[in-house]
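Encoded as C-alpha cells, here's the structure I'll be asking about.
The other protein chains are all here in position, but one chain of the complex has been omitted.
Chain nomenclature is as follows: A and B, assigned in order of appearance, with residue numbering initiated at 1 for each chain independently.
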Amino acid sequence: MTGTFAHIRRLARHPSGLFGLLLLAAIILMSVSAGWIFPEGPWAMVGPTRLHPGVDPRFPLGTDTYGRDIVSAIFYGARVSLFVGIASAAIALIVGIVVGAIAGYFGGKVDDALMRLTDAFQTIPNFLLSIAIVGIIGASLPTITFAISIVAWPIIARLVRADVLRLRTYDFVQSCKIIGMSDMRIVFQQILPNCMAPIIVTTSVLVANAIIVEASLAFLGLGDPNVMSWGTLLNVGRQQLRTEAYITIVPAVALVLTVLALNLIGDALNDVLNPRLKERT
Amino acid sequence: MSKSFEMNRRGFLGSLAAAGLVPAGMVASGPALAQDAGGILRTPFWPAPTYLNSAISTSGPESFLSPKFYDGLLGYESGMVPKPSLATAWEISEDGLTVTFTLREGVTWHDGEPFTSHDVAFTFMEVLKVHHGRGVNTFANLTSVDTPDDYTAVFNLSKPSPAMMRALDSRECPILPAHLYEGTDIMENPVNTAPVGTGPFKLESYEIGSAVVMVPYEDYWDEGYPLLDRFIVQFVPDPATRAAMLESGQTDAIFLGMIPTQEILRIAEMDGFEMTTTGFEAMPSGLQLEFNLENEILANKLVRQAIAHAIDTNWILENVFYGMGQTGASPLHYDQRPFYTTEGVPSYPFDLAKANELLDEAGYPRGEGDMRFKLMLDPSPWGTESINSSAYIREVLRQVGIDVEVRQQDFAVFVTTVWTERKHDLVLYTATMGVDPTIGVHRFYLSSNFQPGTGFSNGAHYDNPEVDELLNAASIEMDEEARIAQYAEFQQIAYEDLPIVKMVDIAAAPTLASTRVHDFAPDALGALGSLKQTWVEQ
Partner (left out) sequence: MTQTSGPITGNGTKKAGPFAALSSPLGRYILRRLVQALLVMVLVMVGSFFLMKLAPGDFVDVLAGTRDLTAEQTAELRARYGLDQPLVIQLVRYMGLLATFDFGYSPINAAPVTDVILARLPVTAILVVASVSLSMVIGTLFGIAAARNAGKPVDLGISIFMLLLYATPSFIVAIMLILVFGLKLGLMPIAGYESVGMGYTGWQHIWDVTRHLTLPVVALCTFYIAIYGRIGRASMLEVMRLDFVRTARAKGISEGRVFYVHALRNALLPLITMAGLQVSSLVGGAVLIETVFGLPGMGRTAYDAVLQRDTNLLLGVIFTSSLAVVTVNFVIDMLYMVLDPRVNLK
C-alpha cells in the first residue's frame, strides 16, 4: 500500500475524478456544517408553509408543507444519506470480506455452504427483503442500514472469494504455508491486500446504491420519521408534486449529484488502481 | 316517489333518443342535454378488496363495492332519515322490543331466485351477528327473526336497540342470498367474491387486486335503474397517481377522499371538475391522540391536559387536512347529531405557557437538554394524516420540554404494539366514529372494552364507572331527549378526564368528479350507496 498517496494524486489529476471529489467534498462540507449554520435543526418550523423558492431571500429554496427551511433539510439530509451510505457499505464490506475469504481459502464443504447462503441472498428479491425488514422491525436509521447491507454483502463475498481462490495457488501463499503461517494471517495479511483494488471500486458503487435505496424506502414511506433525509423530503413532496414541485426537485437533484459524484470517483479509482484498464479506454 | 318516476321516464326516453329512435327534442329535460342516462363510470380505489361483500368485512373497499351488488333493508336520506329499500315499511313496538319489517315483493336475486323474508332472517342471525365486526355489538340484543310469511320479518330484541335502526343500510348490513349461503362455510363461500345480490349492479368481471367491472342487473326491482351502462373500479395504490389519472381523464370520479386533499382542492378549481362534500354522514371519522394511562407520567391528568394545550389542532386542520373538517372538541364527531355538543365540555386552546405551567405543576421540571421526560408516539400508518401530523406534534411538544420519538412501523406491527403488547405511550390514529355513537365511540371509552389483543378497542385503559353507566344506559335508551342528555354528560366527563384528545373531526370525504358525471352524491350514503342514479355524459 505504498502507493496510496500517489493514487490520490493521480485521482486528483483525473478530470472526472476530480469533479467527483469536489462534489463529494461539497456534500461532506454540507453535512458537517449543518449544525453550525442551522442550529435550530431541520424540523423547526421557521417560516410560512409552502413558500416557493426565490420569494423570500431568507429561504432561497423555499419551505415545505410544515414551514421548514428546505436548505436546512438538504444540509441535514446530506448527513443521513452519507451515514446510511457509508455505514451500510462498511457492514457489507466486513461481512462480504469475511464470508468470501473463508469460502475461498478453505474451499470444500465450507465454501459450498457459504456459497449456497450467498446464492440464497442473491435469489430472494433484494429490494423486497429490505422493505420487509424495515416494515417489520420499524423504520429507524439502524434498521434501514441493516436492511440495505444485508442484501449488499453477497457481491463483495463473491468478489473476494474469486480473488482468494485465484491467489491461494500462487507461490507466495504456498511459501507462507510452508513457513507455518496461520491461515488467518495468510488470508488477512497476505491475500486480502492483493485483492483490494476491485473491492475499493465496488465500494463506491455500494455507497451510491445504499443512498438510492434509503431514498427509495423513504419515498415508500419507510424512512426514519425522526431523521430528516432527502427521502423524507421526496415523500413529503410527492404528495404535492403538481403544486410545489420544488419540494421534490431539490432533494432529487441533491440525490442525483451525490450518486454521480460517487460513480465518478469509482470510475476514476478503477482507472487509477488498474492502470492496464485505463490504458485501454 | 314521483321524482323517481320522472327520472325513470326521462331515463327511458333519453336512451331512446340516444339510440336515435325518438327525436332528441321530445325529451323533457331541455334542449342542451340529449342524454340523461347511461355512460361508463371509471374510478380508482385503494386498497383492493378481500371480498365483494361487506357483511363479512367492514373495511373500506368492501364498504364501497358491496352496496352496488346488495341492498339493505333501509336507505337513509341526508340527516340519517330512514327511507325504504328492501323493506317498504317498518314499525317499532311501544316497548322497543319488536321491529316489524314489511318486505318488497317481486324482488329477485341476480340468479333469478326470489327474495323472501327467509333471506333476511338468515342474514341477520347467521351472518351479521356472527361474522360482521360491528354487527356483533349492534345486534347483541337481537334474539331472533320471525318470518310469519315471505314478505314479513319480525325482529325480536331482548333490550331496546336505538342504534340498530341507523345501521340497516346496504353498506352496513347487506342482505345475502340464503339459498347460496345456507349450510356452507360462510367465510369461504365463493359467492363472497362472485356476488349474487338484489342490487342494481351485477358483476361482469373481477380481476383480483386489479379491477372490478359491473354492469346493470336487468331485472332490478327499482325499474329504470341503474342508469350507468358500465361501472369500472380500478385498484391503484399511489394517491398521487390516482390524482393524475383524474386530471388526465383516465378516470371520471374520485370517491371517499381517494386522493390527497390539496389535490382535491386544486383539481376542483380546474375547468371540467366539480366537488361535493355531501354524502358521507354514514361514516364520520376523526383523528385522535390517545394516551396510555398505564404510563405513570400520562396517568397524571395535568400532563394530558398540558399536551392538549401544547398542540395547535387548528394547525393540523389547516396544514394536514387543508381545512376539511373542524378542530376536535369532544369525543363525538360534529356530524353525530343530535348528540354532539361542546356545551360544558372542557376545551384546551393552544397555549404553550399554560402547557408549561401545567407540566411544572405536575412535578416534571425541565432537566437535561431542557427536556422534562421522553415519550414514544406511534402514528397509524393507515393513510398519511397521522404520520404527517406526528411530525408537527413532535416539534411542538419539544418546545414544552417533552422529548417525543416517533415510531413508524407497518400496520400489523402498529396494531400489535399498541393494542396487544401495549408498549406505547401516545398513539395517533384516524377512526370511524360510527353512524351512532354506540357503534363507533363506545369502544374507546367503555372499561369493559379494555381488551388487549383487539385493535382499536379501549387502548388508553380508561376506566370510569360513571362513564360506563352513562354509555350503557345510552345504548338502550329509546327516548331521544334522554339519550341526548346522557351523551352530553358523557362528553363533559370524558373530555375532562381526557384519555383521548380529539385533534380533528374530519369533514365528509369529498367526491370529486368530472362535470360529465351527474347525480353522484344523492343521499346520506353517497358513494357508499348504490350509485344507481349516477350517469355519465359520453
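Note that in this section a contact is a pair of C-beta atoms (placed from the backbone, for glycine too) under 8 Å apart; a residue touches a chain by one contact, two chains touch by 3 or more.
As the structure is a computational prediction, the values presented were derived from the model and not from experiment.
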item: Selected from B:S85, B:N141, B:Q234 or B:Q408 as touching the chain missing from the view; value: B:Q234
item: Missing-partner contacts on chain B, residue numbers; value: 40, 42, 44, 47-48, 50-51, 57-60, 131, 133-134, 136-137, 187-188, 192-193, 204-205, 207-211, 213, 230, 232, 234-238, 241-242, 244-245, 247-250, 382, 410-413, 415-417, 420-421, 443, 451, 453-456
item: Chain A residues touching the omitted chain (full complex); value: 115-117, 119-120, 122-129, 131-133, 135-136, 155, 158-159, 162-163, 166-167, 170-172, 194-195, 197-198, 208, 212, 215-216, 219-220, 234, 238, 241-242, 245, 248, 252, 255-257, 259-260, 263-264, 273-274, 276-277, 280-281
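Operating definition for what follows: only the chains that are shown with their structure count from here on.
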item: Parts of chain A lying in touch with chain B, wherever the complex brings them together; value: 43-45, 49, 65-66, 135-136, 138-139, 221-222, 224-226, 236, 238-243
item: In the complex with chain A, residue positions of chain B that touch it; value: 239-240, 243, 247, 260, 262-263, 266, 319, 379, 381, 384, 387-388, 390-392, 394-395, 405-410, 413
